[in-house]
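With one protein chain withheld, the remaining protein chains of the complex are depicted in position.
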Amino acid sequence: MRLKLGLEVLGLLVLALLIAVMPRLVDNFTAYEMATVGMYFIALLGLSILTGYSGQISLGHGAFMAIGGYTTAILSVDHGVRDLWTIPIAGLVAGVAGLIVGVPALRLSGLYLALITFGIAVSFRQIPIKFDHFFGGTTGKVLGLLKTPFGLSATPEDWIYYLTWGIAFVLLVVAWLFVRGKPGRTLKAIRDSEIAAASSGISIARYKMIAFGMSAFYAGVAGALYAIARAYMNPDVFPIILSVYLVAALALGGIDSFVGLIVGATIIYVLINRADDVTGWINHLPGVSLDSKRPGMPDVIFGAVLILVLITLRTGVGGALRRAFGPLTTRLYSRS
Amino acid sequence: MSALLKLEGVEASYGPVKALHGVSLEVGNGELVAVLGANGAGKTTTLRAVSGTVRRSGDITFNGSRLRRRPDAAARAGIAHVPEGRGTFSELSVWENLRLGAYTRRGNVKEEAQHVFKYFPRLEERKGQQAGTLSGGEQQMLALGRAMMARPKLVLLDEPSLGLAPMLVQEIFDALDKMRGEDGMSVLVVEQNASLALEHAARAYVLEVGRVVLSGPSDELRADESVRRSYLGY
Partner (left out) sequence: MLLGVFTWTEFAQQIVSGLRDGAIYGGLALALVIIYRSTRAINFAQGEMATFTTFIAWSLMNHGLSFWTAFPLVLAIAFSGGVAIERLIIRPVENGPVITIVIVTLGLAVLLNGLMSLIWGGGNRPFHGPFSTRTIDVGGVPISVQDIGIVAVSFALVALLALFFRFTKLGLGLRAAALNRQSSELVGVRVGWMLAFGWGLAAVLGAVAGMMVAPVLFLDPNMMQTVLLYAFAAAVLGGLDSPLGAVIGGLLLGVTITLLGRYVGFVGQALKLPTALLLILLVLLVKPNGLFGRVAVRRV
């Protein structure tokens, strides 16, 4: 146990080192890409606390990212708040939204919660369209271009990289402490047997709601960073399918595995931001000639891989899925 | 006499838990054979092994051929299983339940049903009623009637007396006797009520923790007081 703790701390330190050093090794654009991966990483981190530890499914976390993005956009464009300070506020706003969703979520078992959160993902973009004076409608809002603050001498790309991964590291440590500490152990107890946990006096509701709020906070922060990096925000920046990707990436990468989260974040990055390039890469294969105006290939590959992985892993055949979702089965809506 | 049904060294498990540790038994043509034993002895599992609804290994021969392990293989071979708890479709009507009984047969369902109504006229009265609204005794009749719709050679009955008044139980066993006589049906019945079972069965097997510990003609088992007390509970 001691040794394991030591290894984990060591792992975190190595990670911190890697983060600090990376921009020296890669060019500007790659630093920008890595920053984007970091944003998805933050969102996945939050989702892993929600799904992995409190056992609640959310197919709508893209909406919390959008809340974060819009908070940042509105604050910085309409109220001149410096983009940096909007990040924690965006997280808080999204976190509160998460708590609000967390209330009815308490009364919904797995399948129904998936349904509702999916509904949130699908219908959320109607809100900025309806209240277009506030949100900018379909055009959205344009933020100030990404620039390095305080007269620091880094490039904007390096700046967003350090900002994102710095925040990611802090949030990772927080999540790590949360999971290892009392809240995490409590959630694990709840996850493994709600009845036993309830009878020992633990306030399940409180912890499940906190998990929801926390995961939404993370998503909001990620969304804020994303909007700052791209310098614009509109209803299509966080599409419906992103929410699906988030859950799918978690299923593929595994919850407990930190590397899995990074891999998952990278996959999401490729699917959302580099889909066209994937088509281009595939065209290099002999005999393959895909119309680059028809960008469906990455989704086809992703969907197929996801299905294959889930089919071959099945239930109880070891591996990430069982570790990730196994204890969930006692909690989720089970067939009678 | 070549047996209609023969189990040889049958083992069965529910996941990692082994319930049968090598059970061998036989049922002859037109015989009523009882499987007795305490709770958890493996009686229900034995029936399930025959009807293919539990994972099993070992040989089961029925009517001369090896019985495949798929759930519908037994039904198509002429084995009807009336499970513990009747297994009726409570949301469907009595008539629909009977129709399902004849699922594997091609014949005229109405004719088969008339045959069943002969034994259980009460079912005809309640033809259109939802099965779940029937009384316990009527549900048992329905379950048995459904089994008969397939004109089975062997009926597997699990705890037919459970929750029923003695008079009804008598009715059911009388019907079974008639079916054996008229239709040449064989019956393998699981019962906790050992004395009742031994009254009607020609032979019986006693199971304990997944193994056959005792077997023989009912008269012998009934006569032996020590057997009665230690194994049959009376």
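For clarity, chains are labelled A and B in written order, and residue numbers in each chain start from 1.
The criterion applied here is as follows: a contact is a pair of C-beta atoms (placed from the backbone, for glycine too) under 8 Å apart; a residue touches a chain by one contact, two chains touch by 3 or more.
These numbers come from a predicted model, not from an experiment.
Put simply, the missing chain touches A, B once the whole complex is considered. Across B:55, B:68, B:99 or B:115, the single residue that touches the chain missing here is B:99. Check A:12, A:241 or A:270 against the missing chain and you find that the one touching it is A:241.
Interface note for the absent chain: among A:11, A:119 or A:149, the touching residue is A:119.
In the full complex, subunit B makes contact with the omitted chain through residues 51-53, 71-72, 75-76, 80-81, 83, 87-89, 91-92, 96, 99-101, 103-104, 146, 150. Panel shows subunit A; residues 57, 59, 104, 106-112, 114-116, 118-120, 122-124, 126-127, 129-130, 194-195, 198, 204, 240-241, 244-245, 247-248, 251, 290-291, 293-304, 306-307, 310-311, 314-316, 321, 325-326, 328-329, 332-335 of it touch the chain omitted from the view.
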